[in-house]
Structures are given as C-alpha cells and as structure tokens.
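Have a look at the structure below, then the notes.
A protein chain is absent from this complex, but the other protein chains hold their places.
On to subunit A.
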Amino acid sequence: MNPIQHHFIGQCTCLSLSPASTVLPASAPVPVPVSGAPSHSSPAPSPADKPAKSRAEQKAERRARQEADRASKQQSCSSSSKTKAPPSELNPVVKRLPEHVQVDDPAVVKRLAKKLERQQIPLRSDYGYKVSLFSHLHQYSRKAPLTQQLSIPSTVIHPSIVRLGLQYSQGIVVGSNARSVALLHAFKQVIRDYTTPPNEELARDLVNKLKPYISFLNQCRPLSASMGNAIKYIKKEISNIPSHFKEEEAKTKLQTCIDRYINENVVLAAKAISKYAIEKINLTSVILSDRTWKKFRVIVVDSRPRLEGREALRRLVQRGISCTYVLISALSYILPEVSKVFLGAHALLANGYVMSRVGTSQIALVARTFNVPVLVCCETYKFCERVQTDSFVSNELDDPDDLMVTRKGKTQLENWHDVSSLGLLNLVYDVTPPDFVDLVITDLGMIPCTSVPVVLRVKNLEQ
C-alpha cells in the first residue's frame, strides 16, 4: 500500500503584513546549508586551460589570499577597534550565507553574476514586484525559462541537464523525490557520455564538470534538500574512485552506486515507511473474503494554486479507498471527524523543524488544537543539517502569475503589474515546529521530531 500523504500548496494571495523586523540581516550566523551549489566561494577552474592543481594547493592559496585580505582590512579600520587582538581571533571563519537568500544585496548578486559568467551560464532575472518581507529571495517567471538564453547546441551544459532544468522550471517534474530521482538519472547519462580529457584524473575532473551543471539547475529552480544530499553523495563517490580504475570500470561503478542510492533511499524506504505507517492505522478491520481489509476513510486536503492533492486523490480512489476532498479553508470544519493526520515532508531540519509545502504548518497547528495526532512520513535521505526556525529566512517564491485564475471568462488580477503597491506572493514551502508534530515515520523506524540529529549522527557514522 502506498504511504498516504497529503499534498499542500500555498494559497497566499496578497499578504498585508507590515514590514516586520524579521528580515534577516546579512551577517547573521546562520549555518550554511550543505547543499551542492552555493558553497562555491572560490572561482571554479576554467575548463582545461590551467594545469590541474591539486585541491589542497588550491585551498592553501585561497586561505592565504583570504588571510591577506583580512589583515589589510584590519589595518584599515584599526582606529575603531579598542583592543588589538590578533586577526585570527577577531575574525573566526564566518560561514557565508548562501546567495539565494541574499538577492537584495547587490554585492552578492554581482558576485553570482561573475561566477555564472565564468561558467558560461546565463543569469536568470527576477520578475515582478516582490513583497518586501521576501525581497531577499528570487522570484522567477515561468514564461521566461533559462533555456531561451542558451545557444543550441550548448557546449557547456550536457543536453540531458538542459532538459532537466527545463522540466524543473516549467513544473513538469515536481516533488522532492521526483526531482532527486530525475537528477540522478540525468547524472547517470552525463557519466555515460563522459570521457576523461588527457592529463586529467576522472575523480577530480568529473566533479569539476558537474559544478556548472549544478549552477545551471540552481538557476532553473533552487535545489531542494534531497537534491543537495544526492549531489553530496555523488561527489563523494566520484572523488573516492581509486586512481588505478580504468575509465569504463569507474563509470560502471558510479552507475551502480547511483542505482543503489535510488533503490535504497527512495524505493525501499517508501516500502519501509508504509510498513510502519500501517501499524498506526488501526481501526476496525473487516474480514472480506480472503483478505483482511482495514476499513478507513481518507480526507485529502488540497490548496491552490498547485492543487497537487488531486493526484493523490486519484490514486486513492483507484485503490477503492473511500475519500473526501476538501480545500484547506475547510480544515477546522472537518478536523473533528479526523483521527490522525498524515503529512509528507520536503526536508527535516536538524533542530526538528519540518519543511514542507506551504499549508502544512497550518494543518499541524489546527490539528494540535483539536488534539489530533500529526504524523510526518519522511525518508532519511531528506534529513539535512540546516537549522531554520521560521519560513521567511529561506524559502522559494514561485511564479506570481499562477495566482491569477480565470473563472467564467473573467481573470481577476490580470493587471496586477499596473497597480504599483500590489504584490502577489506565491510561497512554496513553510516550516513546522516540532511541538506540533507527534511522530516522524522514517525508513529507520518511528522517531520523535527531536531525534533528527541522532539519525544524522548514526548515518554519518555509517559512512
């Protein structure tokens, strides 16, 4: 039986929030998300021009440069500092915020533009008026996909990656699992078509080849936590290829690694989760001819603009389960009839917060008020080391034009661009505190929300 998951999507139209002081100052010590692309604070080596320096040498050079910069900066503003502490104590290694949450800082945007130029990837421009609370995030339009600005055939980016990027930005491939699996399949294709250039080592060169692809995909649509973990895994596998492996051997090994990763973390995990979840669905069982039937009813809660719940509804009805379909505005009306709430998750953060489709925290909150247990189903590969306490700091803004709806021939809001003070906000994710979640069902078993760091630790030990 498939795990029963509710899909929720943002329905935010126009938020009339006063600009609160919750906008993150740029220097706050937020731990850097460990997902693939944004961790490049150094220039990526331009393809095949320079002789390949070893990674240690590059790092040492970078360090020396940073120290020199810091030392010169220290001297220039020494008048303001009272005590002359040595530079290394005054400047602990500041973890940089990822650029995708600093869009309103022009210096960061310039830095990103330079990096993309070096990698020969077009920069995607923002679209439409952004609500001030979220002005630090990107907001793209679906009508202007990044691929329009690429030359065909693109010499830098592999065609399967171009296709994948288009599928992401047009919303053809949606959902955390689907995106990760598609990404891994595209990488398999890339590896198949890859040939090691002369005087290069596969382990290092392939990783460097993947960097512009990841930047490109990030431009098409910001990477999800699961994709970040998958990319980390692949990079680790590639760099661990022993140097004596021939190219064919290495490529086959990588393909098998990817297949195994998908099998273990997505396919088998889903089976394990459904096995545990079934124990929690314990109502009157009705013996029906030769099979035991668990008699229960499912209420699918859905919300605009994505209406992803319809797909779940279709699958449940095909299985013969009696279902009810409501929109999220009817939540408090139906909750008294509900015995348990099952939610899916996009990612689980290290402080126990659940990041999921917008609307999830609303459901968890109302369910808590009605004393209905809330269960979150999430595979362990979606656990990430990030910490987040609110939905503003790091989120995704979808195309605001999605909120326009045409009914009976009339489209409200179709001239929203003309109204200068009007902003449309189409949030994708929100963050639910662990107090509202009773249980998390993972492929390792049932754990409380606060035990996410334990699982991360156990997984790190295994590796």
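The rule is short, and it goes like this: contacts are C-beta pairs under 8 Å (C-beta built on N, C-alpha and C of every residue); 3 or more make two chains touch, one makes a residue touch a chain; residues count from 1.
By our rule, contacts and distances are computed from a predicted model.
**Student:** Which protein name, taken from UniProt, belongs to the chain you can't see among "AP complex subunit beta", "Translation initiation factor eIF2B subunit alpha", "Gibberellin receptor" or "Cullin family profile domain-containing protein"?
**Tutor:** "Translation initiation factor eIF2B subunit alpha"
**Student:** Which residue, A:158, A:221 or A:340, contacts the hidden chain when the whole complex is considered?
**Tutor:** Within the whole complex, the residue contacting the unshown chain is A:340.
**Student:** Would you mind spotting which of A:123, A:207 or A:447 touches the chain that isn't drawn?
**Tutor:** That would be A:447, which touches the missing chain.
**Student:** Applying the definition given at the start, please give the residues of subunit A touching the unseen chain.
**Tutor:** 280, 282, 340, 373, 375, 438-439, 445-448, 450-451, 454-455, 458
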